[in-house]
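Working notes for the structure below.
With one protein chain removed, the remaining protein chains of the complex are shown where they sit.
Going by the order they are written in, the chains are A and B; count residues from 1 in each one.
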Amino acid sequence: MQLEALDRELMCSGHVGCPGCGATIAMRFMLKALGEKTVLVLPACCWSVIAGPYPQSSLKIPVIHTAFETGGATASGVRAALDMKGDRETTVVTWAGDGGTFDIGFQALSGAVERNEDFIYMCYDNEAYMNTGIQRSSSTPYGAWTTTTTGADWKKLRKKNIVEALVAHRIPYAATANIAFPEDLVRKVKKAKEVKGSRFLHIYASCPTGWRIPSEMSIKIARMAVQTNIFPLYEVENGVNYTINVKPREYLVREYFKLQGRFRHLSEADLDQIQAMVNEDWELLLRKAGEHA
Amino acid sequence: MKKVLEGSHAVAEAVRLAKVQVISAYPITPQTHIVEILSDYVTTGKMDAKFLRVESEHSCLAALIGAQSTGVRSFTATSSQGLALMHELLHWASGARLPIVMAEVNRALAPGWNIWSDQTDSLAQRDTGWMQLYCEDAQEVLDTTILAYRLAERVNLPAMVVLDAFFLSHTYEPVDIPSPEDVDRFLPPYVPAFILDTAHPCSLSPLVTPNAYLEMRYDIATAMEDALEAFVAVDGEFADIFGRRYGAVEEIAGSDADTIFVTSGTVTSTARMAVEELRARGEKVGALKIKLFRPFPVEAVRRALAKAKKVIVVDRNFSFGASGIFAQEVRAALCNLPGHPPVFGYIAGLGGRDITTKMLLDIYFEVKRSDMPVQDSIWVGLQEVNRAT
Partner (left out) sequence: MEAPIPLKNILYMPRTSTTTEMNKTGSWRFLRPRYEEKTSPCSAACPAGEDIARIEMLITQGAFKEAWETILLENPLPGVCGRVCYHPCEGKCNRREFDAAVAVHTMERFLADAAARNETKPALPRQPATGRKIAVIGSGPSGLSAAWFLNLLGYEAEVFEAMPAPGGMLRWGIPAYRLPEAVLNREINRIVDQGVSIKTGETVSAGRFEEMRKSYDAIFLGCGYWRDRHLNIPGEDGPGVEDGLSFLREIRSGVKRKVPGLAAVIGGGNTAIDVARSVIRQGGQAVIIYRRRRDDMPAFAEEVQSALEEGVELRELLAPVEITAVGPDCLLTLQPMQIAGRDRDGRGKIAPAAAPPIQITVQRVFTATGAEAAASWYNPTAGGAPETGVIFSHCRLHADGRGAPVVYGGDLTTADKNVTQAIASGKQAALALDIFFRHGADAIEERLAPCRVGNGPSLSLEIYIGGRRKERNAHIVTYGEINTDYFQYEARIVQPRLLIEERHASFDEIELKISAHTAMREAGRCFNCGICNACDNCYLFCPDVSILRARDMTDRRINYDYCKGCGLCVVECPRNAMTLDEEETS
């Protein structure tokens, strides 16, 4: 595939992301889409470390690191200040992990988007608190092992549907994206850039370390998440208009689960149940998009 | 121009005159009037600023950290629970060297819910690297808020301007509102030492290893030290333009006093009355008002109290397991002074209970009868309570 005119690199080599890190791939595509007139608000997450230790930065844009739960709030302040300085060109982006979005950061996010603050909130989702050692978050999917859901206590609660939670705020633009679909991701980031008000992107970012997969499988697993309808690619405009971007061929959920060490303990019955859950969610999404299975 | 203003309104006027550009606040009694007035100023165009109606105090400070880092002057106001909620980010603001100014209305901490005057909330934040300036009346509140910006921007540390709940926030007094031209002369536009700039990108507040953290903290410590001198200078500049000077401390009839009350906030006004009455009775008594609490003006306090025979600290606050906090600080300031006076610590007025002139007189005479304090902290006005069944 060819992504024209996206050769500019705003991310450096030499960062300490794990080999095969999906979060770094996501950041790289995002920066290619937005360009250098971007300010990044970076609450505590893996990227707080990947961004480089003092005095190094692995990013060629201004970054403000902030406390874990403040992603939405800090961005609101940066935006207000830029507006007061008369700068309407620079885009304010909050780049947070699932922890800082779904859990501890949810209040600030909800507050900011309820006010329709003019910024883009991007959550790169590796489905656990990876930076602190793979503990579960409300984004951890049903069935997963984490260091706080071990053995028979594997997570038996569904992954929180963050996009739907934000769609309920009627924000102008919300979308899912995936590192294995770079053209789609870039298109959505560029589209978001042109929208005013609160925009939310939920980006699937594989984590070889936390998911117990070989580093070279990051993209393949990410692609399978879409192909199995576990992580559908869709957009919602103004909280009402759903557009599903990819309708994959039939692809069983167990193919995706069997490749990952974090799901190794699941029995065939568990996988059947999960397949039923995924089917149910997919049909629900289709209905919202005005389509049928 | 003199107007009768509510204490809260005085804060708002100062913020307007300081040409603050981003305000973020979350309502909490008794700060609400400040917030409402500023919101109105922004809506009606009296102020050219952005008002962020965030969803919690923690988010307030987060928003201001973002705004100040982008290079604009910012402001918030809070109290009690709200300040406590901000605690994490109070540390962040100072560590990030951002000259944010906050109005802090001293209110008791829950439980139980108590909206009245108590200093424990602001004093519990004394370790966060924020400068703290305590005010006695509405004029001082207005003046200190403007002064705080000048001071903070000079040393790159945040500052909180502290005023008592209801006693100051909700009472009306005549206040001389300075002219915008004069304020502009005193407080030039904010020139940030660093900002988020796409033309010169860098990362603010990244990961810092043990290799560098110590030195960064030392830099904050030296800035705090410099703030003592800076305060004196700024205080003087203020006096030059506006004719009012406050000093880090104010000695009240203290030159020949044997016993000196140490107070802060509105209690100082009561202390003035007590001193006047006691002096009329021939008692050699004085008072020391502490305005600048952080950095603690050790030298000034020593100078003021060294010659006294007894020091009485009236604390409208308490640090459980230790003592009243002003008393602690005064004891620490005096302990290396050979032959320093004993410090009698009195705890009064928590949760907004009135501290009367009579109380202060009673305290004085009790101290007069004692050579040494019988205990570190004596709680004043304790009533018998019926235990809950």
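Here, contacts are C-beta pairs under 8 Å (C-beta built on N, C-alpha and C of every residue); 3 or more make two chains touch, one makes a residue touch a chain.
Here the structure is a predicted model, which is why all the values come from computation and not from measurement.
Q: Would you mind spotting which of B:M216, B:A306, B:A322 or B:L337 touches the chain that isn't drawn?
A: Answering carefully, the residue with contact to the hidden chain is B:M216.
Q: Of the residues B:N106, B:N156 or B:S377, which one touches the chain left out of the display?
A: The missing chain is touched by B:N156.
Q: Out of A:Q56, A:S110, A:Q135 or A:T148, which is the one that touches the chain we can't see?
A: A:Q56
Q: If the missing chain were put back, which residues of subunit B would it touch?
A: Answer for subunit B: residues 95-97, 154-156, 193-194, 202-206, 208, 212, 215-216, 218-219, 222-223, 226, 229-230, 233, 236-237, 240-241 touch the chain left out.
Q: To test your reading of the contact rule: which positions on subunit A touch the chain that is missing from view?
A: Counting over the whole complex, subunit A touches the hidden chain at residues 1-3, 9, 11-17, 19-22, 24-25, 28-29, 52, 54-58, 60, 65, 179-180, 182, 208, 214-220, 223.
Just so it is clear, only the chains that are shown with their structure count from here on.
Q: Between subunit A and subunit B, what distance separates the C-alpha centroids? Give it in angstrom.
A: Measuring from centre to centre gives 43 Å for this pair.
Q: Give every residue of subunit B touching subunit A within the complex, in rising order.
A: Interface residues on subunit B, with respect to subunit A: 21-22, 24, 48-50, 52-56, 58-60, 62-72, 74, 88-89, 92, 196-198, 200-209, 212.
Q: Residue numbers of subunit A touching subunit B in their complex, please.
A: 36-39, 41-42, 48-49, 51-57, 59-67, 69-70, 72-85, 90, 107-108, 110-111, 114-115
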